[in-house]
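The full complex has more chains than appear here; those shown keep their coordinates.
Per-chain numbering from 1; labels A, B and C assigned in written order.
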Amino acid sequence: MHVPDGILPLSLSLGGVAVAAGLTALSLKRINARSDPRADVPRAALLTAVFFAASLVHIPVPPASVHLMLSGLMGVLLGWFAVPAILIGLFFQAVMFGHGGLTALGVNGVIFGLPALAAFGLTRLLMAHSTPARETAVAFAAGAGAVVLGVALFSGILLAGLPAHLDAAAERGALLALALAHLPLAVVEGLVVAAVLGFLRRVSPELLRAG
Amino acid sequence: MPADAARPGPIADPRLRVVALVGLAFGFSALAEPWALALMVALTLALAWGFGLPPAALARRLRWPGTVVAAVVILLPLMSGETVLAHIGPLTVRAEGLEVATVIALRFLCIVAVAAALLSAVPLPRLVAALRALGLPALMADMALLMLRHVEDLRQGLRRMRVAMRLRGAPAGFWAGQFRANGWALASLLLRSHAQSERIYHAMIVRGHGAARASPEPFRASRRDWTVLIALLLAGSGLVLLEHVL
Amino acid sequence: MTVPAMPVLTAESLSVTHGDGPPVLRDIGFAIAPGERVGLVGPNGAGKTTLLLTLTGVLRARAGSVRLGGRTLAPGTFTPEVALVFQHAHDQLFCPTVAEDVAFGARNLGLTGAALDRAVAEALDRVGLAALADRPVHHLSGGEQRLACLAGVLVMAPRVLLLDEPSGALDLRNRRRLIELLQGMEQAMLVASHDLELVLELCPRVLLIDGGGIVADGAAASVLGDAGLMAAHGQEVPHSLTWHRGERHRHRATGTVAVAAGTDVARA
């Protein structure tokens, strides 16, 4: 689900860098407005490590395999720290394993970062003072929805970057296959986010003060 | 997290290595003409030779993105273009698609090879310090440093936790249906690692991390470093300019 | 050391390697009788944790085998009869509440409903945590977490308990509580620890391992009290044995203790 180096034309790569830089600047501005901006650095670094490692775990979806994305989890747990965290994770994945790519760092940052911010917004809007059942539903929606949004961004960007004379039917076929392959992942991530959030709410609610 | 052993190479200063890599990678991704691609490959080979690219470092970097690139490279000639080159069973190979696939495969291989050649010998904490010196915000540099600390701990913690779960009868394998148990294990790991991450950060602060009078991580760019960097950037931008002028 | 006819756990010429490295354990052999409590001591890196993991079947021995009563243990299969309590409680506890965590193993044995509830209540009662059943495990003290780990394996009715550094990170009150609890259990035990006073209180017999092999197997007081042997393997004779140097046996039952102004104390 990472866009590798070499596929996208320069204009798209640079566009991705610009958008990712903008999202990062906005996030840092919100973080630095707090009384102690450094207080949440350890937590953000920890989830960056989880994000970094999770993308290297491949889950078999016969006949192919997909890997965890965790955008939803990052957004829900980190709030404004999510975008810087995702970019750092993506950078090291690219540098250490060639997973994703340096020129595609901005684009991948958008593919993972926007769903994370969307999940953050969703939980913030819908979760305040709600019942446990509703919170579980929102957590599932945030986790699963982030995967769906990420896959949509990924395919949209990939198709925009490839030459225009693609066969329309083949294009739809490839998209459908990609979406189907990631449907189980969306369910898994929805369940994982719901379980993690449910656990933390019961055990350590102070860890849920994202944003 | 292995830092591959390689010789120091023509550029010693990691800051300049990062700049060279970024310049070349974006330059390469703008190339499409056959002669430009040939020069790109030649430049990459020269770099791999000059910086001593360890084959293992390259192989490791090809494994993960390989699937996406392979899918694109295999599908494009079958799905894209009008000029039919050949029929293989029910499939039709087309010239335009094959051409784009070749361009993508070459650019991908060259960028990955250049990245491996320039960065695989730089220890990761040193790389973070270089990025900080190049203007990465302190907050993100701190996150990056701490993240490097956590990856191995998390991996081992998760492994021990999985062992403990299996000893109490949890089935092995991902699709064993234990989403809740796995989610709880992840959350437990986060919870305790969170306490540890705070201790680590405190330990750094107690030893003066981020102190005003701290002497910055020493970087020294030699004249040779600058010369090689400028030569590489000129070569890269020259290729791009030539392709777009010609 | 004589062992009754049918030991509950037997290690037969176990050798273990990590990856392609040199052997971590070499030709380990011993047998534990039902209800016997054996201490496992040795310097850091001697292979204690590796041995425990091999005895549970999590690690696969390169050679040799583990036998549970008359049956050979198949590595990689779930063997509830041999229970391991990890050195760090946080590696073992992962459920939100104590009761849920204790239920985990029992549920994997197929227990449900009232039988499950009963088993969990019994295990918690056994370790004295019944009152904390609904508490989040992460809010327990270190000592309570250790007890919760113990309950989490007791619920599977094991025949052998393997304990890795059971007193690590415990304060003395909780250490005492744990010792008394373990002394009251009928299971056979193998207790790996640097806390030699604990080993001495708990285990009549001790295995001393170093460099992956067993270097001594005998009565606790004679192995741990042998200053030459202990020093050769990086150990100090426990305080409570230094008071009768020169004597080989300690007469615990009678409380008789020979006095020989301990050099350790004089040095302080």
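Convention: contacts are C-beta pairs under 8 Å (C-beta built on N, C-alpha and C of every residue); 3 or more make two chains touch, one makes a residue touch a chain.
Just so you know, these numbers come straight off a predicted model, no measurement behind them.
Asker: With each distinct chain shown just once, how many copies of each does the entire complex in this file contain?
Answerer: Here the complete complex works out to A x1, B x1, C x2.
Note that in this section only the chains that are shown with their structure count from here on.
Asker: Listed by label, which chains are in contact with subunit B and with subunit C?
Answerer: A
Asker: Farthest chain from subunit B, comparing Cα centres?
Answerer: If we average the C-alpha coordinates per chain, C ends up farthest from subunit B.
Asker: With contacts defined as at the top, give the pair, A-B or A-C, that has more of them.
Answerer: Higher C-beta contact count between the two pairs: A-B.
Asker: Hey, how far is the Cα centre of subunit A from the one of subunit C, in Å?
Answerer: Distance between chain centres, rounded to whole Å: 44 Å.
Asker: Round to the nearest whole Å and give the separation of the Cα centres of subunit A and subunit B.
Answerer: About 18 Å separates the centre of subunit A from that of subunit B.
Asker: Please set out, as single numbers or ranges, the residues of subunit C touching at least two other chains.
Answerer: 96, 138, in rising order.
Asker: Where in subunit A do residues touch two or more of the other chains?
Answerer: 198-199, 203-204
Asker: For a test of understanding, state which residues of subunit A touch subunit C in their complex under the given definition.
Answerer: My answer: residues 198-199, 202-204.
Asker: What part of subunit B is in contact with subunit A in the complex they form?
Answerer: Contact set of subunit B toward subunit A: 1, 21-22, 25-26, 28-30, 60-65, 67-69, 72, 75-76, 78-82, 96-97, 100, 104-112, 115-116, 119, 124, 127, 137, 139-140, 142-151, 154-155, 174-175, 179-180, 182-184, 186-188, 190-191, 193-194, 197-198, 200-201.
Asker: Once bound in the complex, which stretches of subunit C touch subunit B?
Answerer: Listed in rising order, the residues are 53, 56, 58, 78, 80, 83-84, 86, 88, 90-96, 104-105, 107-109, 138, 152-153, 156.
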